[in-house]
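Only a single protein chain was left out; the remaining protein chains are all shown in position.
Moving on to chain A:
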Amino acid sequence: MDIDERPHKKRRFFAEDAVQTEPSLKSEPSLPDEIDALPESATPASGLDSTANKENVFDAETFTSIIGAEVPEDAIQSLQRAHGNNLEQAINAYFDGSWKAKVASPRKKQSPPVDKKQQRLDLKAGDGEESATSKSAGPAQKDRPNLQAMPEMRYIGALGVAGWTTRSGTGILKPGDVVKIQRERQKAPQSSSKAGRGRLPMRKTQDVIVRFTSQDGTELGRLEKESALWIGALIDQNVAQFEGHCIYAPDRIRTNETIYLQLRCFLLRPIFEAGNLMKPQDNNRQTGFFEAKETTEERDLRLRQIGLVKLFQEINLQPSTLNELTAKHKREGILQAAEVAEQLDQQDEKKRKSSQDQTNEGSSPPSEENEEGEELEQDQLDSLYKKAQSFDFNTPEAQPASTFVMDLRKYQKQALHWMLNKETREKDDHKQQSMHPLWEEYTWPNKDAEDHDLPNVEGQDCFYVNPYSGELSLEFPVQEQTCLGGILADEMGLGKTIEMLSLIHSHRSPEHEGVLNDTGMEADAVSSLARQPLSSGKVKQAPATTLVVAPMSLLAQWASEAEKASKSGTLKVLIYYGNEKGVNLQTICCGSNISSAPNVIITSYGVVLSEFNSVTGALGGNRASSGGLFGVEYWRIILDEAHMIKNRQSKTAKACYELAATHRWVLTGTPIVNRLEDLFSLVRFLRVEPWNNFSFWKTFITTPFEKGDFVRALDVVQTVLEPLVMRRTKDMKTPDGEALVPLPPKSINVEKIKLSEPEQDVYQHIFLRAKRTFNANVEAGTVMKSYTTIFAQILRLRQSCCHPILTRNKNIVAEEEDAAAAADIVAGLADDMDLGALIERFEADEGEQDASKYGAHVLKQIQDESEMECPICSEEPMEEQAVTGCWHSACKKCLLDYIEHQTSKGELPRCFNCREPISARDVFEVIKHDDDDEPDESDVLNAAIGDDDEDDLYSSTQTRTPKPKTRISLRRVNQLSSAKINTLLTQLKRLRKSEPALKSVVFSQFTSFLDLLAPALTGAGISWLRFDGSMSQKERAKVLNDFANRSKFTILLLSLRAGGVGLNLTCAKRVFMMDPWWSFAVEAQAIDRVHRMGQTEEVTVTRFIVEGSIEEKMLKVQERKKFLASSLGMMSDEEKKMQRLEDIKELLS
């Protein structure tokens, strides 16, 4: 009757109830006593019919009459409460047992229905018995049999499913028949002779078929795909076994007939035992040194996860206990997440695999590896931080230990208090054993599908499931130690390092204190205690040692800060890097050496990674034998600039997870750089349960976020962050309106640059071509596809604003573009004769000048004039004295201005003095060396750094005078120069005059532009230093040191990227930004290297922007992005693309 109408929820076919009762009763020979036991209920079938028509009115009488049993009063009431007037629901609930969960104490079954025989076997689930005993065990058996140990498999519940037949015939299957539920794969060898099996191997890829067969193994049909999916997974992974009971089948069966089956499910014992061994599945907590197959494992895990959750849902088994935290999130979340993840996974599985291969090569730098997760928009990030950084200014303060000699500001003392609290928290709330937050407790059913008692297993009323890892266990999962550390995310410049150092001084391990307090015999006692196992294979305690992992460039800074902050002799610092690595950390930090152990070991991420590689590689996972970083368990680990490990797939991150310590801290100004996953990696390093489980994380954060449920995802992130993070920003104000850190003011000026004519020509050429490309693509509708190409052209445009030569340099292009795009450009450039010609013209303007032309007397005269007033602007002495070809001096700018003025009027330029015809080419700048007596240090350094590989274009441009005594040389103006370089030099020279000891930082995002700036500075006699990503640690330290200690006017050339993090450049007072970046935030970060705590004077920032160029438009885009960020508009992908398109349009307008 109901065949064509499939039940919506297979477990609950109320509508079929009345109809199916008859056949099912008739055809249930194995349970005759149940039929006999019906008398007490008034004719059940008719009763059902009548109530079904009775408009859903709930009255106890009707209810009991339908149930056919006397139902306890409270049960009826609770059902009534739960389902109101919906009688159907109530009956369903009663039968499937779910109502019990809603009644007060679900753990212990209270007064079972008086007469179990009344129950219909077909519809209920939740009660059951082990299959082996189900038929033999008599219903009268009141006392449940006891088993000593977990049986091979244990009944867990039953559910209804639909299947379809693959055979036809009469009497093949009748209600009540028991069928086997089998996976094709397992079945195949057994029944290879059976008909229809021939095509099996081909199907293997599909792998979702679950069959039901008769007892002799003949295939009868298959389960509907929907349920087969997860049932199959459970069978495949040996989690469960199913036994099918036919509920309904027509007498005459045709192929593709729908059959209803009741599946009784049994969990298999090995799954509980294996639980411990299968830890790698939960790869998050125990990373293990072997993670090559993560992808397959993750997939299996997901299938299992879906399987278990679906199973419990279908048999309506509710957890009897679960963690508060997890309870907040719905179970459906898991399913949803897992399913979404599956879809995603199918899409990018290939991608992932290849990226993982790379990852496992081990040599690739971590930051460049693929990352997963969507990028956060700035506005999302802002709102997130806003939530995370609600800082209470009344939080208590703590005084640092007396060995700490620096003065802490109030907010820093508050940080110390907070950190101390975090580190000592275990004592407060770690006493009672609580369940691990990821696990759920379930009670074994004590009735089987037919409501027979099931044997009781001693001491095993419950089992535990971790729906996130798919693990099952019979043991109580104890909550592991909570994280005794956190994330210190104060904004850059607030003194995270100092705060951390105060903690190092103020909270020492008991062992360490012991050694400190009683130097002498006590120390011996402690050491003898600690000396126990000397087997080198073991990780040893280093209770007096804090390990600091920082980017290489900051090692020296850490060491010096640590020194400065400590009373002398109270803190031993070891930089574990390069040559220093010779020591055996186990020897010097542990056992009897605690008293002399280094208190702070400073090392770099690179060292951690390389030692990790050798431990996992050559040493086969033996952490201790190398005597390196991994052989010791520290008192505390601090990861500085911890966004270095933001990619959880990176080897560096994995290496850091493996470092052992009691207290774990991460320092970062940006806990989330651009993806929510960035935070995960930190949380995982900190071992914060349950969030360090990626599956859990994904379920509640990544997936909702990717599905666009931003609010929910960010809410969850907030709950993660709140207890973990302390974050203050520089612009926070105390309640009295004072800034946290009173910094001297900073002013930002935009210096508009006008390109010279040849520069303008090059720019215009590139501009027009970029525009053509863009427009062509707009017309063809391929903008998004050719995004890279367009972007590359825009890049060149930006470079040409700095110096036209840059656009010819392939290296620069490669800096920002991937190789493919770069190749395109090079190819495009090769046949681009126009541009080549233009640049040649530009270069021709920088020709050589014959040195012999200068006579000594001329030079003498020029030198005499140098202190005189400029005849044009009356500046005295002249600014950047320059001479014409006829040796008349004036300021360089005046001279060039006048020449331009004349040219623009269409006149032949003539000397202002003698009216000789002159040209801009014949203007020479006078370089004086009188303020630079020693051999130029920057030259020396330049050579040391190996930076002298520039083409001849830039060298040998300087023509020294024959008489070195005069120390004057002339250099052709416009040489190797661009408008930007000229302006910079002019400004610097002016600065040098007014503040001869001033230090300035010059940022550019193009290192090759820095390559051009360097010789220009040298030419102008300005001493400079350079710091970029290609330098070794030693060189970096030397440069920073030099820069800080020089007493004369000095420039530090910095690449925007290398200078982006951590550096402290407060000794400089001026910042020059040579080119704009897409978002001002990046520039601001660079500026904050100078304008940060410790800065005592006003900082002036000059941003060079070429007038009327793409740079000006970039400023507009920056402006708009700022605006967007504040408007909190969460944009969709489509909108973002449109936005980008708009950006480009604007840039090329």
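The working rule: a contact is a pair of C-beta atoms (placed from the backbone, for glycine too) under 8 Å apart; a residue touches a chain by one contact, two chains touch by 3 or more; residues count from 1.
Everything below uses one rule, namely that contacts and distances are computed from a predicted model.
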*Omitted chain, identified by the protein name its UniProt record gives, among "Ubiquitin-conjugating enzyme E2 2", "Mitochondrial distribution and morphology protein 35", "DNA polymerase subunit Cdc27" or "V-type proton ATPase subunit a"*: "Ubiquitin-conjugating enzyme E2 2"
_Option from A:G606, A:P871, A:G885 or A:G1094 whose C-beta touches the chain left out_ = A:P871
*Touch with the omitted chain, as defined above, among A:H901, A:K1034 or A:K1145*: A:H901
*asked:* Considering the whole complex, not just the chains shown, which residues of chain A touch the missing one?
replied: 869, 871-875, 894, 897-898, 901, 910, 912-913, 915
